[in-house]
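Reviewing the structure listed below.
The complex appears here without one of its protein chains, the remainder shown in place.
Note that the chains take the letters A and B in the order they are written out, and that residue 1 is the start of every chain.
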Amino acid sequence: MGPTLPSRVPSALSLAGPGRAASAAELPPARMDVRGLSAWYGQTRALTDVTLPFSANRVTALIGPSGCGKTTLLRTLNRLNDIVPGARVEGDVRLDGTSIHAPGTDVVALRRRVGMVFQKSNPFPRSVFENVAYGLRVNGLRDRREIAERVEESLRAAAIWSEVEGRLHDSALTLSGGQQQRLCIARALAIQPEVLLMDEPASALDPIATQRIEELIHTLKQTYTIVIVTHNMQQAARVSDVTAFLWMGTLIEYGRTEDVFTTPRERLTEDYVTGRFG
Amino acid sequence: MTSARFADRAFHLLGLTVLVLALGMLGALLVDVARDGLGRVSWSFLTGYPSRRASASGLLPALAGSLWLVGLTALMAVPVGVGAAIGLEEYGGRGRLARLAEVNIANLAGVPSVVYGLLGLGVFVQVLRWDRSLLAGAGTLALLILPIVIITSREALRGVPASVREASLALGATKWQTVWHQVLPMALPGLLTGLILAVSRALGETAPLIVIGALSYVPFVPDGPRSPFTALPIQIYTWVSRPREGFRANAAATILVLLAVLLVINGLAIVARDRAARRRSA
Partner (left out) sequence: MSRLAQRARERVIEGGLAVCAGLSLVTTAGIVAVLTWETVAFFRDVSPLAFFTGRTWTPLFFNQQFGVLPLVAGTLLVAAIALATAVPAGVISALYLSEYAPPRVRRVAKPALEVLAGIPTVVYGYFALLFVTPWLQQWIPGLTGYNALAAGLVLGVMVLPLVSSLSEDALSAVPPGLREAAFALGATRLQAAVGVVLPAAWSGVSAAVILAMSRAIGETMIVAIAAGQQPRLTASPLVPIETMTAYIVQVSLGDVPAGTTAYRTIFAVGTLLFAGTFVLNLCSDWLRRRVPGAVR
């Protein structure tokens, strides 16, 4: 099927749990985890047998060259791939120990616990306020005062409140790219998820906006479990506690970020993080 | 100049000529109708009733009938058509059933309007016994324009980017909440355009209404959906078929009224659509 992997790559099964990495005892237990996860789009296999925990209140970065399956992995965590025709998964994905693919699982309820921020910011063509309030309204919140409070809370948490305070009812499309992305983060935070998925959240932004997002992530991890996909290795090194390296749909290596970047165990990982390919 | 260049220039001229001729036909038609009918358009004509004497005839029943028809037809066709479009586009998937529905709708769009009249005759008049009423006429027209409504509504829905749906679903909204709160408002301009197209079509239809039994001589204004009726296009046809000269002017005048109504409806729709579009991107 694919090219031969270096012979020293251990099978995914031996990477069970966070205990594999050195000094792993410092990592909190997993909030979400995947076991033996494989995914297909029609006939094309996107993920092969991935096993990976996502520690609570930590930032886990998924890195790898484009096409390696990191975005696919992210989207299986909130079952957003359900809406892609022909998409299929096998294996186990668990939130707090319960499989999210169990028959009768309420996908809508799942997505209220596992929120997502997209690569290209996609605010609704409505006011700033309505963007953030939308998630609250569809979840049944009616009290106008409470909605207003939660909106302000979320905008503060996303570090954008001071910039939009005076223009809550202007269209979200009048904000700059970086502001729109932080608005999308506020929108995701408003429904108070437990896990936050971020797909290359700063890839379309300038360095200053990127820095603000990274600082934000650092603050957010105190409250949320964060999984971030990034193709920018410096960003992964700056922002994450734990890093998982994927290549062609397979998990090659996983461990504490400093370890993965300074003393990678696999040759492939070393080649990637030193820029020899990808 | 080489012969090839000459041929090229000649064709350029030919193309322009053909286009001018075709549009000239349109102009000739409008001028002819205006010349024949403009003098006949008056308040007494618009509010009068038909009579044996051409000069005493008016088209109030036909105008009222057309407005009734348009209203009832829209009431029937719009919810069903938009609902079907949403069902097929947002929930339908790519399976064989969805494709069958799509092929079927495309075929229905190409069925001659008289055949819809026969359908209306068989179902609404004979089986349901709605008997040459506005209800039968509106039902027939609603079925006629349903494929147009569905096709144009689907186009409008497709124009909404997938990122909006994904963002909404990722926040834990249900499919219907996503459609109702995000997709439909964004698709509104396109939906309106399609609806107006369909309603304009219904306004101008004659044959299906004749087949289900719309009357030619109606000296009264309809008083409800079960009432017999006539409509502007039928009035035009009736008067065109009468050999006396006076009726020809009546027909032309009615044509002017019909075209004016179409103009107003289309104009309103363009305004409404632009306003909806502007609100989206503000």
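By definition in this document, a residue touches a chain if its C-beta (ideal position, glycine included) is under 8 Å from a C-beta of that chain, and two chains touch if they have at least 3 such contacts.
Source: prediction; values computed, not measured.
J.: Return the single residue from A:26, A:82 or A:106 that touches the missing chain.
T.: Result: among the candidates, A:106 touches the missing chain.
J.: On chain B, where is the contact patch with the chain that was removed from view?
T.: Counting only chain B, the missing chain is touched by 4-5, 7-8, 11-12, 14-16, 18-19, 21-23, 25-26, 28-29, 32-33, 36, 79-81, 83-84, 86-88, 91-92, 100-101, 103-108, 110-119, 121-123, 126, 143, 146-147, 150, 174-176, 200, 203-207, 210-211, 213, 216, 233, 236-237, 240-241, 248, 251-252, 255, 258-259, 262.
Keep in mind that, in the parts below, only the chains that are shown with their structure count from here on.
J.: What residues of chain B sit close enough to touch chain A in their complex?
T.: Against chain A, the touching part of chain B is residues 93-94, 161, 163-174, 177, 181-182, 186, 280-282.
J.: Which residues of chain A touch chain B in the complex?
T.: 78, 80, 83, 85, 108-109, 111-112, 115-116, 118, 120, 122-125, 134-135, 137-139, 171, 173, 184, 187-188, 191
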